[in-house]
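Missing here is one protein chain; the remaining ones are kept as they sit in the complex.
Right, chain A next:
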């Protein structure tokens, strides 16, 4: 059985129907969020020559965009908690589009930092979080499959955008390409339009353990199905019961949540070693002596393996053997990544590198598909929005620092082996940590569930006894009255 935190939604998620349209919308949103910054690197060489700047200055555009995307996480969470997913995604798509159009008119590199980097990054942040959140409201049983399918958007959109960007570049130059990309990214608004708030027909019941503020927030966030934007009537009285006004926007009590803390510690350490091997795959291959074309082919093999395994991971995660203990699957994925990196230096020759690329692609895909499902499974769908915002801003550090630190290791030792060993350790250690902590966590959760179940039984027994007593009393009164007559 899934842990108790998840089931107290107050309604039954459809697990299908319009949910699949929402998955398609999320596919597009998530795809653009992850693939867009990576695909822009094709234009960097030409822009570098046009503005006469150094390579590191142009690489800053990518870093600023990634940093804004992660910094925008909490802001995005607050907005989703307040307004729901749909408006946030549409505004995000509009923001990125305007950013690209402005960038195409830019005259200095600072314009690019501001437009593409800051505004574009924020816009993409407004696409990523809400897409994941809304899947949580539509799916419960088949949620890992839905998330796995949505996360497949990232490699698919990247594979489509890369040759498309090359084509635009040849036809229009970098300014024209930015203009056309601005239009293409506007399709995120279409994806947002698909994210209709889920219909909650069942009356929202407050569950034992969760404060009333959460219920009010949940109702406001999901959006009642009436077209008018009236806040639900419970909002007024419950606000005074909420310990702090901030709870309406972001749930900081998550820092006392055991599962959330385990996930946070594990993922922060893991991200130091997660992205660096992707960045260094092609340079490592060239270092081993393969030519440029074959090195690029390795990246394509990696992307294909990644693309294939994400829906498969979703299917496995949804199966009845894995679903109740999905945290173990997640811990396995992290450890498997670590083992892959540790074994990479043993790969010899081009065939060895191809084998490594396949296994690494599978590892990367499984972990990416499970990354957000694991968090949703721990904190529950209605707290997921705040959780993912907090996690992204804390992960910002390792994600940005990981590749440069690995690069420094390669430069210091002149050999790629040590970087792979370090990355492998940064992945294997959290994997083992997660295994142990989740074993302990599952035991505790099962205990808590048993306790709450026994409490419920006792409470309903007592309520029943009370009713029986009351009925007996009323019947006695009636007989006495009749006897008196």
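Annotations for the structure displayed:
Throughout what follows, a residue touches a chain if its C-beta (ideal position, glycine included) is under 8 Å from a C-beta of that chain, and two chains touch if they have at least 3 such contacts; residues count from 1.
In the analysis below, contacts and distances are computed from a predicted model.
The subunit not displayed here is recorded in UniProt as "Basigin isoform X2", chosen from "Histidine-containing phosphotransfer protein", "WD repeat-containing protein 61", "Basigin isoform X2" or "Translation initiation factor eIF2B subunit gamma".
The chain not shown here is touched by just one of A:59, A:110, A:183 or A:477, and that residue is A:183. Of A:14, A:173, A:311 or A:352, it is A:173 that touches the chain left out of the display. Check A:38, A:82, A:196 or A:325 against the missing chain and you find that the one touching it is A:196.
In the full complex, the hidden chain is touched by chain A at residues 104, 170-173, 175-177, 179-180, 182-184, 186-187, 189-190, 193-194, 196, 199, 201, 225-227.
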